[in-house]
Each structure stands twice: as structure tokens, then as C-alpha cells.
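Only one protein chain is missing; all other protein chains are in place.
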Amino acid sequence: MNAGTVPAPHRELGLTDSEYELICDRIGRVPNGVELAMFSLMWSEHCGYKHSRQLLKTLPTEGKAVVMGPGENAGAVDVGDGLVVAFKVESHNHPSAVEPFQGAATGVGGILRDVFAIGARPIAILDSLRFGELDSPRSQFLLDRVVGGIAHYGNSIGVATVGGEIAFEAPYEHNCLVNAMCLGIGPRDKLIRSAAAGIGNVIVLFGALTGRDGIGGASVLASAELGEGDAAKRPSVQIGDPFEEKRLLECSLELLDGGLLRSLQDLGAAGLTSSASEMASKGEVGIDIDVARVPLREPGMEPFEIMVSESQERMLCVVEPDRLQAVLDVCAKWEVRATAIGEVTDTRHMRIFSGDEVVGDIPVEALVDDCPVYTLEPEAPSEPIYPRPPARVEPPVDGEELLLELLRSPTVASKRWAYEQYDTLVGSRTVRRAGAADAAVLQLAPDGGRGAIATAIDGNGRRVAIDPYTGTVENVLECARNLACVGAEPLGLTNCLNFGNPEKPHIAWQLTESVRGLGDACRALGVPVVGGNVSLYNEGSEGPIYPTPIVGMVGWLPDPERVPSSAFVEEGHEIALIGPYRPSFAGSETEKLTGGLADGLPPLDLEEQGRALGVIRDAAREGLVASAHDISEGGLGVTLAESCMGGGLGARVELPHTGFAPLVFGEGAGGVVVSGTGAAMAELERRLGAESFFRLGVVGGDRLEIVKADLTQAGEAALAASGAPEEVAQAFRNRLPDSVPAASLSIPVADLTVAFESGIPAKFS
Amino acid sequence: MGSQVGGEALVRARVLIRPKEGILDPQGQAVERALPALGFQGVSHVHVGRMVELDVEDASQLDQMCEQLLSNPLIEDYEIVESA
Amino acid sequence: MGSQVGGEALVRARVLIRPKEGILDPQGQAVERALPALGFQGVSHVHVGRMVELDVEDASQLDQMCEQLLSNPLIEDYEIVESA
Partner (left out) sequence: MKFGVIRFPGSCDEVDALLACERFGDAELLWHGDRELKGADVVVVPGGFSYGDYLRAGAIARFSPVMEAVSEFAAGGGLVFGICNGFQVLCEAGLLPGALLPNEELRFICRQMDVVVENADTPFTRTCARGERLSIPMKHMSGRYYAPGEQLDAMEANGQVVLRYAPGGPHNGSARDIAGVTNEAGNVMGLMPHPEHAVDPLTGSTDGGKLFESLAREAAAVAA
């Protein structure tokens, strides 16, 4: 800060002058320090959704399975038998960039609390991670620590981490993304909402002590007598304590099981301030809180510090006075600290006391509902925003070497190193572990009765950067396809919108287009959005991240015993490519390896995609196919290789001359590789029609052979074009005419595996 | 336990690393809570940290080592104790 | 860092715990391997252990605490350093 300019505290707290005036106007006076601190947080982007609220309103949120939609701590869908599955994804990008281990760990802790705050027992975690290219030491460090932090928290608390994804792209070098998703299961009739209710009821804070965590920005409000060196006492890094959270989780569920609570809310960003005021807002009541009663980790904390502290592992609940003792007893059993710190009032004000003294008094409406909403000013960029990635292979390149190079590229390579650090089994539900299928499959009851749920998380920032609308549609389709491959029908979707600074017109455009794509895809597939999170201002010194909407889905399937594998299972099984698949080099890993970055993606026909998903899902559910694996990063060649490696079986497939290279190395939405008996494949062909069924070859041997063959005229035409619109597809397909090989490939499965396992080395140093 | 000095100019050093003041120390808390149950009364302010023992040729490098590798300056303080 | 004494008879103590000689210490090895890559030469015999800091009313209890809880005598050695 420049000497000579006296900064107004509200600016240091991130409020604009006009926002400050609005606050004064709304409360009819100048806010004191406590109040200003509370406003600054509630009116921040993080809590107030100033730049995204209008867009989020456009998303479809209704569906027959929806029990709780956006607005609650987590969304929830009905899975039958009186059970719901609650889920949500959330980002912890910035804390993870500062201290990756604790940042990722507390990210997991936070999303777990959102799920058990509505009364569901967390049963699964998924993570979606983005780093710079893996040859950068910083990315190696971040990867190592972030995965370690997720493992530490999830493993220690005993919730299985069953899936996720990791991608590496230069624009994330200075701004990694750490998104964590949690699923929980609970009885529908025991779910609880966060709205405070019952004038005179007691507000109980339970869990960890309150310290000076996450106060950083607000410390301008500290009174003068707190001298030099005290800044160090306001740690910006929060330490996760999974053991505390484990007790908090068991305690919360026992309280709910006993029907002892009126409402429940976790403490997340903005701590007591946001939890209490949102409870009050939803319940249309007021709340009094006495900060002097809050148990502290450190002496001498000021009232504003207590109100904005972001110490982890805390919850707030509303209790009827005659049940208070019972609540405290359950807490004592679990060795969880619990303190009555306030009361529900009819004032519609948040009143903060320090003992008898009133230190803050704000109308709840001003704090929660009057946060200004800004209209984005989107403008498509006139020239490319992102530089082309450096070429990693020089043309002309040999096809076999290219396939191995793709398998080695960290985004495609085996993530075993990461997922072996996660407990994938605890809870005895995991029917398909990470690496064994496109979506994790969790049985609802032991031995598969009541069916199973499937879940996956997906996002491809590079494709969204190339075309925010289509790229986002593809994300939703990919997630739905992953579910279809295990036979699951999506019940609901959660999302995390990771974008740059929305005040910049081109970022506003990315965000607007992306949310439009998200909405369109969800409507077309009939999947409601039940929750999510927005993370904006993800920009490093070198510019914004790739726009990265992450979507997570949960679906249901009747019979987990029939779930196909993603790997080939038996010699002699026939292999087919099904679905409307029109691959091109635009946005492909191959394009990236050759140093390209397209400026658009081929359009998609959502209706056609939706129909194909249904056929794939049915085939998987009935056990018609033995394996099903969706084509994503790396294209068909990589997909075939993965299905070979997973079962240690080779395959021989034939592809037509025309379009051979884009078929093997291009990418696009809609394709799934399946295998099964000849009879099963014949049945599938009958259902799909020649338009979207292509016999590729046979499982067997110890090599993957992709042969350029003279197919019949019909087969040639069909596979080459995979339907319409040929002109468009052709335009995108011919991006790399010279550099990409067009000869047959034959690679031992063992060599594929070596390449695949070497992309993310077990040790970096 | 005693620290032995290996070569000619070797310095045996210990680096004591502990959670920074004000930073949550879950391990320390857990130990503090467990002690009374084991019959140890009157114990307070428990913190659990790490100790790194090492022989160095050039003790002037120790500070840098601590900052770059041995401790995490964001959340930990360290102290160097040379023993020979 | 300095240790402050709280009440009247409190003793501030540090317990230093390290892997017993002869037991593989992969943490120590990992640190030893990482140092040269960061440009630190001439470091050897690296061992990583734990440090527990605590205030006790009755310092005579410390040995028992160490043997029963703070260290595992089968695999670890400990040393008590009182600071006030």
C-alpha cells in the first residue's frame, strides 16, 4: 500500500465504495468493525455469488428424484426404500495453492460436513484435480501434497475415496484446482434442513475450538493495541483434524437419529457469520449470539475474530431448551465440545453480544439478501486467449510411438500412484473401485440388495477453453456416459464452476456460454442440478486458468452383479464401437502433443446422444455386454489400450482406410467400446441399427493390433463418418493431415502397460 | 542417546520443528486429552512436533535447509541445536 | 520460539524421540536423498523423529509418560530436556 493514502477498511476487506454506501443505507448508520467484517464476508463473491447468481438461476433443478435442490448444504436424490443419496462438489483451490496438503485435506473436511449437515452419512469421496504440466517441479510438489492431503483426511475419517480425475495443463501452473465431491446416504425421513426455527430455541456450537484461522483479510479491523507481530498469530493456513471431524460426524448423526435437533448447519467459509445468518435467513427469524461463550483456542480473540474465524470441524445446531441436556450428553459421549452460544429470536436481526454488551446488530435481510448482484458483460474474445501448448512430438510421427506417447502423457496415464493412496474399500460398498470401471459403483445394502449407485466426476478444461458451450455439453455427456457404462441412470448432477475473473468480458463470456451448455445438456438428458459451487478469480500471473466446469453425477442401477468391467474379460469376445461418435483432432490429446489448440469443436446433437446413452445403459444393466468403456481423453486407440491392459488381454481390430488416423487418435463425444459374445453383439446391433454400431474385432492374444483394412463399402462409409454432418466433421478432422500417421499398429500389451504406468512416476525425486 | 560426530569437520545438529503458535495442533491436543485417563495429571500445553537429526559439513547451511525442506515455514517454527 | 512457564511449579519439558539405532528409518533416508537435489552437500546420518513439548507439574512423572505413551521402547529411544 502506498504511503500517504489512508485506506478505508472496507476497501481492504474487498468491498467497493458503492457497496459500503449500500450497507450504510441499509442499516441506517455506519457499521462498526464487527458488522463491517460480517458484511464483507457475506457480500463476498464466495458467499454472495455476486457474479454468478443470475446465471445459476437458469439451471434446471427439478426432477422426480430430487429431495433437496440447490440452496441446502448438499443436494439429495431419492434412491428408493426410504433412502436418499446426498452429494455436492466444492473447490478448495486457493488454500491448496498456498499449502497443498492442508488445503486439500480441509477441502475434503469441508465437503464431508456439507453432506452430514443434512443428515446423510458420507460414503464416498471423489476428487477432481488440475495442475500445471508435470515436468514442472512445482506441479510435482503440488500433486504429491494434494493427493497426500486428500488421502490423509479421507482415510483417517473412514470414508472411501472411490474416484476422481487428474489433468495437467500449463494454464493451471499458478492456479491449481482442487475440487472434492462427497456422497452420503441417509434415511429420507431423518434429513434435516438448516433453517433456524422456534423462537427461544437454543443455538449450540459444537466441535473444535475457535482459533484465529482464516482471519487474514479482516485483520485490518484489529484494534490498535494488538501490536506488531500479531499478524503472525492470524494463520492463513488451516490445519485439518480428521479425528475431530470423525467424532463430529458420529455425534451429529446420533443427534439426528435421536430426533434431538431442529436444524443443523456446518461452519464453512465465513464461519459463524455465514452459518448463523443463513440459518436465520432461511428460517425468517433472528439470532442472538454471545461471542463470550464461544470456546476459544487462543486467548484474547476479539469479537469480530470470533465471528469470522474459519476454524474447521465445527457445526451449529438449533435445539429446543428441554432437549439441550440430551444434546450435550451425546456430545460428551463422542468427546465433542458443545456450548450453548445463543438463541433464536423474533427480531429478524443478527445480534452479536460480548457478554452483556451488544457488539453488532444487523437485519438478517441486509446481510443475506441485499448482497448486490452484478450482471456480467460477456464478450467473445476476438483472438485466442490461451497460447498453444509446446509440441511434444514432432511430425511425422510413428503411430505406435504416438499411442505410447499418449499413454505416457500424465493426463492420460495411469493414476494408480494416486488412487492406491486412497482407502477405496471402507464401508463395504465398493463394487467397482477406481481404475476398474468408468464410474465407481457402490452397493446400497450389503450383497447388492436395493441395487447400487454409480458416481463419476468429469471436466475437460482444454475443450471448454476451445469452445465453452460445446465443451461443457461434452462434460455432462461424458459423465452421463461413464454412468451408462455401468448401467446407471443419472438422478442428479452437482457442479463446480472454476473460472477466471468474471469482471473481464471474455471470462464472463466463457462463464455464460458454459452455464448455457450445462443447462442445455441437463435439460436434454433430464438430469436436474441439485447443487454446486462457484470458484471465480482463478488467475495466475500468466493469465486465467482454462475455464473448468466440473460435473459430478450420481445414478442408480438395479443389479450390481451385472455391472460390466471397463476391461476386456474373455478371449474370443467380439469388440464393437457403439454410439454416435464423430472424432476429430480438435481439442484432442494428440492435437496438444503436436502443439495445436483448435478454435472450435464440432457441434453435437444432444437428442441423438441421449438416445444412445439409453441403449448403452440398458445393455450394461442387462449384463448383455461383458465390458464397456467410454472413449475420452486420447481417443479410441487409448480406450482400446486401456481395455486390453485392464484384463491383460490383447485385441485385434480393423478400421477403415478413410479417416483411419482421426478414428484412432481423434476425440469426440458419444463413443463407447464394448465387448461380449457374438450373440450379444448381434443383439446390440439390432437395437442400435447400423448407424451407431460398428463391429471392430476380437479380444485375444497378447498384442493390441489396430489394422487398416479394406472394409466393405458400407462399413467404410459408416465408420468414417459415423453418421452426419459429414462436412462439419471433415473440417475438424483434417486439422493434422500430415503429422499423424496412418499405418496399422501392433503393440504388445506389456509395452502399453509400461508406458501407461510410467506417466506419473511413483517418486519424483 | 548421545550424538556421535562422524568425520573431521562434521557438525551434529538437531532441528526441532513445532507447529507455529496459533496453528491448530491436533496431535498435541489428542495427547493432552489422553494423559489424564492414564493417570497423569497436571500436564498442559502439549505440542507434538518433529525432530531431525543430521551430520552436516557446513553448519551455515542449516537455516536454509530448514526453510526449504525440513520445516514448512507457513505452519511450523524451527530451532537448531548444534551438539558438536 | 522460547518456552514460557505458565503457573507456579510448572516445568516446561521437551521429549525428543528417535528411531532406535539399526531400525530402518525411511523418513531420514528420504530427507538425506532430497538434500543434494536442493544443492545441500555433505549431509549424512539423517534421522527423523518426534518432539513432544509439554508443561508438567510433576517432572518426576516424565520418564513414566515417555515409557508408557510418548515413545515405544521397542523401536524408539527418548531423551528428556527440561527447560525451566
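Labels for the chains are A, B and C, by order of writing; each one numbers its residues from 1.
Operating definition for what follows: contacts are C-beta pairs under 8 Å (C-beta built on N, C-alpha and C of every residue); 3 or more make two chains touch, one makes a residue touch a chain.
Just so we're clear, the structure is a prediction, and the values are computed from it rather than from any experiment.
Between the chain not shown and the residues A:421, A:658 or A:758, the one that touches is A:421. Touching the chain that is not shown, out of A:49, A:243, A:374 or A:537: A:243 (per the contact rule at the top). In the complete complex, the residue from A:62, A:322, A:356 or A:447 that touches the missing chain is A:447.
Contact between chain C and the unshown chain involves residues 23-24, 26-27, 30, 50, 52, 69-70, 72, 74-75. Considering the complete assembly, chain B touches the hidden chain via residues 26-27, 30-31, 34, 37-38, 48. The chain not shown here touches chain A at positions 148, 151-152, 155-158, 241-243, 246-247, 250, 334-335, 419-431, 443, 446-448, 560-561, 762.
Operating definition for what follows: only the chains that are shown with their structure count from here on.
Between chain A and chain C, the centres computed from C-alpha atoms are 41 Å apart.
Between chain B and chain C, the centres computed from C-alpha atoms are 6 Å apart. Shared interface positions of chain A, defined as residues touching 2 or more other chains, are absent.
Contacts with at least two other chains are made by no residue of chain B.
Only residues 1, 6, 10, 12, 14, 16-18, 28, 31-32, 34-35, 38, 40-58, 61, 64-65, 68-70, 77, 79 of chain B touch chain C when the two sit together in their complex. On chain A, the positions that touch chain B within their shared complex are 98-99, 102, 208, 211-213, 232-239, 241, 243-244, 297-298, 311-312, 335. Against chain A, in their complex, chain B makes its touches with residues 19-26, 29-30, 33, 72, 74-75.
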